[in-house]
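As structure tokens, the structure follows; a few thoughts come after it.
Missing here is one protein chain; the remaining ones are kept as they sit in the complex.
Here the chain labels run A and B in written order, and each chain numbers its own residues starting at 1.
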Amino acid sequence: MVAGRTILDVKALSIVHPGRRGKPASTAVDGVDLSVGAGEIVGVVGESGSGKTSLAMAVLGLGRTTSGSIDVDGIVPGPRLPLDQRAAIQMVFQDPHGSLDPRQSIGRGLRELRRLHKARTGWISDEDLLSRVGLSGDVLTRLPHQISGGQAQRVSIARALLLRPTLLLADEPTSALDVSVQAQILRLLKGLRDEEGLTILFISHDLAVVRSVCDRVYVMKSGRVVESGRTGEVLERPQHPYTQALLAAVPGGDARIPGLEAPAAEAPQVLRDELSQSRLATAGETA
Amino acid sequence: MIRLILSKTANAVLTLLIASSLAFFLARGSGSPVREILGDSATPEQVAQLTAELGLDKPLIVQYGQFLLDLVSFDLGDSLRYGQSNLELIAGRLPASIELALFALLLAVAVGVPLGIIAAMREGGVVDRIASMLALLGQSVPLFWLGLMLILLFAVRLGWFPAGQNDGIDSLVLPAVTLSTLPMAQIARLTRSSMSEVLHEGFISAARARGLAGWRIILIHAFRPASLPVVTIVGLQAGMLLSGAVTVEYVFAWPGLGSLATQAVQTRDFPLVQSIVVFGALVFVLINLAVDLLYGLVDPRIREDA
Partner (left out) sequence: MSALTRTPATYGAGSKGRVPSRGTASVIAFGAPLACIALIALLAPLLPLSNPNAQVLSEALRPPAWLEGGDWSSPLGTDQLGRDVLSRLVFGGQLTFVIAFTGMVAGAVPGILLGLLAGYRRGWVDAVISRLVEAQLALPFILVAIAIIAANGRSLPILVAVLALVGWAQYARVIRAETLSLRERPFVLGLRCAGVPTWRIMLGHLLPNLAGSATVLATLQMGTIVLAESALSFLGLGVVAPDISWGAMLAEGREQLTLAWWVALLPGLAITAVVLLVNLFGDALRSRFDPKKRSF
């Protein structure tokens, strides 16, 4: 894999949700530029309602876009992609149990995906796939309500992984989990990036979580990116008042997940340079 | 408010139009009634003649166009047997039907509402259990059979009421009681549930704290909000009364629309049957329009939503 190759390229994206029943239309995303390089974990952080989910849904190709462009490694996401391109962009959602069909056993769900994507899914057996996300083969026969939230989220990640996506979107994947389980899932995602070179766009409202997994971060407010750059730098020396306010709101001011260290230091040097440049550029624009 | 009335009315007209069309295609699209009307002994000439008379020889789409044209000009055609316009026949039977339906509805409200209130006041108590059992029974019993049994007991055995025909208030009692069971059961159920909801709300306890007597609390504070859903059921049931009325009128030989419909089908008076169906849909749609508007007047939230 070529380091630094751009996988996700979002340019001047705007999303306006039309108002229903007399309510005014709302601009959820307002001229966002964003890019994710191969093998990167890039965070999007912002308070609730800042447009993060709208952005993710647009990148997935199942949400609304009003103007601007999205490119995922040569694919333009949309509702009617060919199966193979569809599989290339996968997403993990916030609600672990809600993300699985309550009436379908885990094994049957995987079999359904394998039938649908024969060529793409032959690379790994169910057992190996599950052990890759830290689960044993026992869960195959279970229904979603018979496993825990953390297990369900691992299953969701496994389902996405099975399709060998070029880009994984994770929309608040740990917000519904206990803190200890949260750290496990974050470690899993990082491990997948390190071992499989998985590219991840990681969405969260939680700075501690973002600090512990993301190489770079975009800070969103009311649909705009107000600041971006390497996670360490943005969080140590925030330029924008909004980021400062977000940081101040974290109890103790030191947002860290126990057992997970900040990744910025480990990122390859090339990547790091690129990142700090892009940070300066964006910070300059919005200042 | 004007806009609400206009949009609801347009909605109702559209529903009526589609319902009438549905009735048209269900009945006529599925086969020709001529064989049914004339019977097996009819000659081919007779069949051809009646087919032409009824306009059934034209393509279905032309028949449908004619049907719609007649509908918007309030022309429901003529009866085959009575040699009268269908509309006149319907108008002639309407008063008896309304009399029966109103009486039944009145009875349903008069018994169902207090029953529901008492049941709600002592949830799980004896009255509550009996009421819910009665409500369930009311929804499970075939109306016409209940009518037959009432006739057997009160007309044949005891001789308290006449078994049929419409002469005087006496003859109204048994059919009205019969017809009232289903709406009574539903009104009791609904009153109970909306009452108990209101009773659990804060302002009732506040009123109790102020020392108001039990019954005054119920009547002043709870009944008004609880009456809204009851209005809906009354409206819906008024339409359903029409359906139930067919069998009940048949059992009691009550000279209303329902027995007109059964007579029409027995004498194979096809145009009359169809007219009664369309008229029934009209009544249903009108009543629901009225209920809708009443709702909009009472509850401003619904007005905004529309």
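Keep this in mind: a contact is a pair of C-beta atoms (placed from the backbone, for glycine too) under 8 Å apart; a residue touches a chain by one contact, two chains touch by 3 or more.
Everything numeric in this text was worked out from a predicted model, so none of it was measured.
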| item | value |
| --- | --- |
| Residue among A:V10, A:A38, A:V72 or A:L163 touching the omitted chain | A:L163 |
| Contact residue for the chain not shown (choose from A:Q90, A:T166, A:T199 or A:S228) | A:Q90 |
| Option from B:I18, B:L102, B:I130 or B:L297 whose C-beta touches the chain left out | B:I18 |
| Interface residues of chain B (partner: the chain not displayed) | 14-16, 18-19, 21-23, 26-28, 30-33, 35-36, 136-137, 139-146, 148-149, 151-152, 156, 239-240, 242-244, 246-247, 250-251, 261-262, 264-266, 268, 270, 273-274, 276-277, 280-281, 284-285, 288 |
| Contact set of chain A toward the excluded chain (per top definition) | 60, 62, 81, 83, 86-87, 89-91, 93-95, 97-104, 112-113, 116-117, 142-149, 151, 156, 159, 163 |
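Following the convention adopted for this analysis, only the chains that are shown with their structure count from here on.
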| item | value |
| --- | --- |
| Interchain centroid distance [CA atoms averaged], chain A/chain B, Å | 57 |
